[in-house]
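Part of the complex only, each chain left as placed.
Naming follows writing order (A and B), and every chain is counted from residue 1.
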């Protein structure tokens, strides 16, 4: 199965030059550019992931952990920075939301479902699962509190939302570093699944360890191409969304998120089929934690340097609800350290229900400014 | 205790002809008709349950499971169809809400409390309990998402709420069949409690296995009488509610739900006293799951054929909150596979608190149309 998946992904590299060509030849054909940019990012994200892994294998666990943290979600980060630079905060937030729920519902759901079809009951380390679930809850709280604040404080609180976001971001990122310290240093024996990340590829043909130079060059080239393609992607997302009859919120939360996380998808499912649930869960759930506790705060900090104006942490209510529901279901499912196919189906069902809601939600309701619900005057 | 309970229930059959008589002689005496119809349904629901069980025992586990799914909550389903036919969607939804929270708070609470008074600590299969808790969470999400959608989308989203409800219903029902497949086929050894359903009655005097013909005839007669009595009940519910000083929401959620689930109540408590907590939990919680993942979607589908207009899944906010709280408490209580009387008392306390809120809630706030909260203009 791996041999089938891999070649097909690398074939998609052809879309990198195609996207470049289209961008200059037909700058107004947004829909075609969007589709090609999406297809071009898929294999690039895969190569970025490989380069990071090989580099991490060479630099030792501690530095490798940090590299994973910074480059593991590099595709999402770069897409988000490109949108941030244009001041498209709604797109940034939609891609964060989409990554969080996509990883814990779609990636974890597919992994648990596929693994469960092959293995009756799959076990994973419950201590690690619970620590991850609690970190996810903290991430959810980091989204709930600004939304509730906005909702309650009203106009009087608007001026303080930037400071609130900044301080919450500091707390979230501190806790992210604390969790790295926990899993890489003080309690590394408790969370063994993560350490065996490299073994998976090491034992397979065609995956010999890369040289340091090759890893660095691949990393830089892939990052550069993703950065450029992301710029093009973000520039075309709104027009493309409309031509498909989709809202930009749906495209950001569902379409872009699936593309940005394509590498995690295939790896997590493959290792689940091999009954390595600890690794599978740590890729899926760990990726969501990185996005929420590291990437999101980083983007808030970056917005003070890069963007036209500082970004806050005010997500749309539907995004907050989606993240809270996804986190709650994941916490419930993972607490016992066992999984079966029905639990995978349930995670997927929640993802589909949320996706349906995002699809049907009118464009106007998908902006953070509508965090205050409509009063009776507008509804009745 | 059983001998005391059973005869008294069958005596209530006298109210079937009384209700028929009243309905034709005094069609305007809604309060008396409502009370008599309630009393008439109690024994009929019991006979319907017995017939289903005996039929299930004859047809084998797989078909029996489906029969239980379709007829186990037949009384609620018929009451709901009668209301659906008249376009009383609020009554339908109130009875669904009432069945869900009534089963997991009142029925499970009484069972755990009564069983816990007799047995210090009662154990049940934690794997099964967790699967059921996750299914309940999915059911809750199926209610939360349409309510949040309505709240956020505002007038622009009204036209899409029907499609949203229809698609979510498909997801919920697919997952219900997946859960049947899981517990009756792929993982039937994990969820043994359900299989011992028949044993309980089999070992008792006066509960010899019925013939196929007797089961079918009882099923048809009981179903027919319940259908007719439900029509009468639904026709009188609003007038009766007002004459008792109750809102129709309270009558639907609390009174009708207790009547429709009377059969489950007595069985679940009796088996809890015999320390068969797996069976007791599977009757109480399983019934809620059936209602939420099978009956509710079925009613949405049926509304396209039967009713004057399609029904959506938009419940009143207080119903959504009640179901979410009930599901959260049940998930928390059942995750460890152990119960004691205090946990039963806590479930009952949550039911009483919710019941008080439903009782005091003004009539106007009990309609789904008020899902948008009052703005400051109306409150201050």
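The definition used in the following text is that a contact is a pair of C-beta atoms (placed from the backbone, for glycine too) under 8 Å apart; a residue touches a chain by one contact, two chains touch by 3 or more.
Because the structure is a prediction, the values reported are computed rather than measured.
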item: Per this structure file, total copies of the shared sequence (2 shown); value: 3
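The rule is short, and it goes like this: only the chains that are shown with their structure count from here on.
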item: Separation of mean Cα positions, chain B and chain A [Å, integer]; value: 39
item: Contacting residues of chain A [partner chain B, same complex]; value: 120-121, 316-318, 321, 325, 328-329, 332-333, 335-336, 338, 340-343, 345-346, 349-350, 352-354, 356-357, 360-362, 364-365, 370, 373-380
item: Chain A-touching residues of chain B, taken from the complex the two chains share; value: 126-127, 130-131, 133-135, 137-138, 141-142, 144-146, 148-149, 151-157, 160, 163-164, 167-168, 171-172, 174-175, 178-179, 182, 186-187, 190, 331, 335, 369-370, 372-378
